Structures are given as C-alpha cells and as structure tokens.
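Only a single protein chain was left out; the remaining protein chains are all shown in position.
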Amino acid sequence: MSHAFYIYGSYAVTGLIVLALIGWVWLDGRARARELQQLDAAGIRRRSAQPKDGASA
Amino acid sequence: MSDNSLAITKFSDLANPTRFLALVARILPWLSGLTALALVAGLCLGFTAEGDYQQGDTVRIMYIHVPAAWLSMMCYTVMAISAIGTLVWRHPLADVSAKAAAPLGAGFTLIALITGSLWGKPMWGTWWVWDARLTSVFVLFLMYLGLIALNRAMDDPAKAARVSAVLILVGFVNIPIIKFSVDWWNTLHQPASVVRMGGPTIDAEFLWPLLVMAVAFTLLFFALHLAAMRNEILRRRIAAQRRMAARMASGREGR
Amino acid sequence: MIALLVRDLKLSIRAGGGALVGVLFFLTIVAVIPFGVGPDLNLLSRIGPAIVWIGALLSSLLGLDRLFQAEREDGSLDVLLMHDTPLVLTVFVKCLAHWLATGLPLVIASPLLGLFMNMNEVAIGAVMLTLVVGSPAITFIGAVGAAVAVALPRGGLLVSILVLPLAVPVLIFGVSASYAAVEDPAPFLPPFLILMALTLFFAAIGPAAAALALRNAAD
Partner (left out) sequence: MLLSAEGLAARRGEELIFSNLSFDLGMGEALVVTGRNGSGKSTLLRVIAGLLAPEAGRVTFSGAGVEPGARPREFCHYLGHRNAMKRELTVFENLAFWKSFQGGSGGALDIDEAAETVGLGGILHLPYGYLSAGQQRRFAIARLLVAHRPVWLLDEPTAALDADSDRMFAGLVKRHLAEGGIALAATHQPLGLEKVQELRMTGFSGVNADVWE
C-alpha cells in the first residue's frame, strides 16, 4: 500500500482523538456519579418534589 | 412544570432535565451500539474498497477526513441552534447543549485538521497551506477552544451560557465561509464532490464507505453529545446541592 | 513543598485557570502572522522559528502577573511568607508549577504551529527542544516582575514591560539555536548550551530576587 504511513497515521490520530473524547465523557460521568454519591452519603438529597432544582443552578 | 398540565407538549416534556436524563439513560446504550456497528462497517468498507487511480491508497484518508470536517460544521450548527434556544427561550437545556458540544466540536475539527494535513503531505507535498478552506477551518478550531475557555472562565453557568451564545451566533458567519470557500476562492483544496447541485461527482466505489463513515461519525457525535449533556446536568445538580448543603450547615449550626 | 506544587497545579486546571488560555493565545498569535506577511510558504518557513519563539515568549508572560497577585488577594501570601522554609524555595516551586501548567502545554503545541509555518522536521524538533530548555527561564524572570508588581493594583501590563527586556537574551539564543539546527554552517551546540546556562542562571537568580522583592513589598 503506498503512503501507508500517512494512511495509518491519520487513522491512528483519529482513533486517539475519538478515544480521548469518549474517555473524557466517560470519566467525567463517573466523577459526577461519585460526587452525587458523596453528597448522598452526606445526607444531602434532591427534593424530588422540585424536579427543576438541578438545572436552575 | 408538572406532568398533570394539559398543555404539555413533546418539546417541553424533553425540556425537563429529569425526564431528559431518563430519556438519555434509555437511548444511550442503543445509540452506542449502533455507533459501534456503523464504525466497524465503515472501516471494513473503507479498507476493502479500491484505491483511486490518481490519488492511490491515500483516498482512504478521505473516509475519516471528510466526515470529520462535516461533523465539525454540524457541531457548530447544533451549538448555534442551542444558542438561539438560550437567547430566545432562555432554556437551561439549551445552555447545557451548547456547552457540552464545544469540546466535541474541537475534537472533530482537530481530526479534520490533522487528517487533512496527513493527506496533504503526500498529495500537495506540504503539511499545511494558508488557503481559504484550511484557514477557515483552523479559525473554527480556535473558536471552539475560545468558547471552552470562556465557559471555564465564568463562575455563573447561566451568565456564561448567554455570553457564549452571543459569541456562537456571531461566529456562525464562519460556517458558510468554510462551506463555500472552495468555490469562492481558487484554492488547492478540492471542491465539494458529494453534497452539491446536480448530484455527487464522486464514484460509487468511494461514495458508500464515505456515507457509512459519515453516518457512523454522526451517531458518534450524538451519543457523545447526549452523554456530555448528562454529565453537565449532573454537574449543575451537584453544584446546586452543594450550595444547599452549605446553607443547611449554617442553618444547623446557627442556632 | 510537593503540597504547594500539587495545589498550584490543581488551581491552574480548575475553572478559571489560565492553562488553556495561554495555549489559545499562542495558537492565535502565531496564526495571525500569515495573514500579515502573506501565505508565502518559503517566507513563512524562514521566519517560522522566530515567530514560534516570540509567540511562546508572549504567551508565557500571559497570566504570569497572577503568580503572586492571586496569593496576595486572598491572604495566602502572608502565610507563605511567614513559613520557615526558605522563601526562595517556595518561589521556585511556584515557578515550577506555573511552568508545568502553562509553559509545557506551549512546548507541546509548538510542533503543530511549526507545521503551520511550513517548517521542516529538523526545525520543528529544534524549536521544540529550545523551547523546553528556554521557556523555564522566561517563567523565572517573570517571577521577579510578578513579585515586584505584587503590590500594584493593576500590575498585569507592567509585568510584561518589566520582563520583556530581561527575556531578550533568552529569545536571542533560543532563536539562533533553532536556526543553527537548520542552516548548515552555524553550529547548533554553542547557542544551545548558552541557552541552558541562561536557564540555570535565571533559575538561581530569579527566585532569589523575587523572594527579596516579596519581602520588601509587604505592607
């Protein structure tokens, strides 16, 4: 295959960036879930009667 | 915004963050699976297809370069629509959507820039030229980074969302410039060959892998966008609960 | 001391931190050059190393004024000053953290800009190497300016004005080492070694002068 370096290089870079994006979203989600759990453990719960309070921060 | 309201519409149903989270939880596994399938299919098609007689095997770079470039513009369009949502309806989910899309847009734009550069080196003999198409995509990349930095620099997320919404809408002029730069200016970059008046000029041999990859990238974007929006909603919920916790702590001790 | 390093790194990454802004400024400043001088690839590749170096110099000055100002505003500076570890060491660690958070990203971004400037691989490598070695010197010099300007209400611009002339030798040897790597007759090693010597010199002088200034700027 001619120019194999450029072709595999571009696929590798794409894979790397996509993996970085997925990793960011995934790790961020896990960190948030952990923080929610911490808050839950500290006895701070959402008042479920007011579903808006999450977004009105 | 309670569910016994009769005037409830599909849109405002989605607009409730809690509902939105439930919806994301339902959709996300399917969307991820579909994305993975489409990506595998696209890669298989891309590597079994014939090479171009003129560009050789480097045409395979196109299967990721072109979808990434499309996505970089689509992501900005999604952000612009969200920005209108923020400014006109003052909708919190629109804020979240615009903020969550910015890093994804930066990622796809970076893919387009780097793969384009890796394609340009064997074809044009240089990594980079300052022609209209490449420059405007680079400006798009800088705009994404600037929006991320702006969002991070401000404490109040609602205010940050409104300020960046204005900036997003102003920056939207760049999108048509990117799209038509190859037609308006005589550049090294080849003109559009798929989305154009009078049907695609591209050979069917290349069209199929390209389309499958484009679908895969689009699915990937939406999966990541939904997940990032979920994270952002959770982040704001956590912030709200923390403020409440601080108030509760002093209420308890203040007696 | 590790605690101080970790805290400063955390602060620069958390919301409002300056790590991203520095890189962004670097990208922008280098990206506007071709609009000014025109997209002539030969010309760009000739001036490339100098442009990348100037861009890195300016963007590493960005945010440097906050190095001690932020500490002063919330009162942390008093406690740092009172501590029994030598103040020189504290300043050194703060400089190190600042360089890791803002200087290192610039070094990592520089090859990308080298490509934009149509520099060849050797030149890109040389610029990156000289930046790794030379940019800490800018931070150490900047720390002196930041310490002098700590008591001023609006010290930001003044820091740059104070620091830029002092940073000129670093720029001269950084750029000349980069050019020496590309152009054949000039040897690469002498300017590079001088650059290293400059960095070591400022690593010793900068924190000491900054500590002296901080002690005397207290009010």
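A few remarks follow.
By written order: A, B and C. Residues from 1 in each chain.
Going forward, a residue touches a chain if its C-beta (ideal position, glycine included) is under 8 Å from a C-beta of that chain, and two chains touch if they have at least 3 such contacts.
Please read all numbers here as calculations on a predicted model, not as lab measurements.
Considering the complete complex, the chain that is not shown touches A, B, C.
Screening C:Gly75, C:Pro153 or C:Pro185 against the full complex identifies C:Gly75 as the residue touching the chain left out. The omitted chain makes contact with subunit A at the following residues, 38-39, 42-43. Seen across the whole complex, the unshown chain contacts subunit B at 155, 239, 242-243, 245-247, 249-250, 253-255.
Taking the complete complex into account, residues 1, 3-4, 6-7, 10-11, 14-17, 73-76, 78-84, 218-219 of subunit C touch the chain not shown.
The rule we apply is simple: only the chains that are shown with their structure count from here on.
Each chain gets a centre from the mean of its Cα atoms; the one farthest from the centre of subunit A is C.
Rounded to whole angstrom, the centroid-to-centroid distance between subunit B and subunit C, based on C-alpha atoms, equals 33 Å. For this pair, subunit A with subunit B, the centres built from the Cα atoms lie 15 Å apart. Multi-chain contact residues of subunit C (touching two or more other chains): none found. Looking at the complex, you find that subunit B touches subunit C at residues 117, 126-131, 135, 138-139, 142, 145-146, 148-149, 152-153, 155. Listing the residues of subunit C that touch subunit B in their complex gives 15-17, 20-21, 23-24, 27-28, 31, 34-35, 39, 41, 44, 115-116, 118. Those residues of subunit B lying in contact with subunit A across their complex are 1, 16-18, 51, 56-58, 60-61, 64-65, 68, 92-93, 96, 103-104, 107, 110-111, 114-115, 118-119, 121-122, 157-158, 220, 224, 227-228, 230-231, 233-245, 248.
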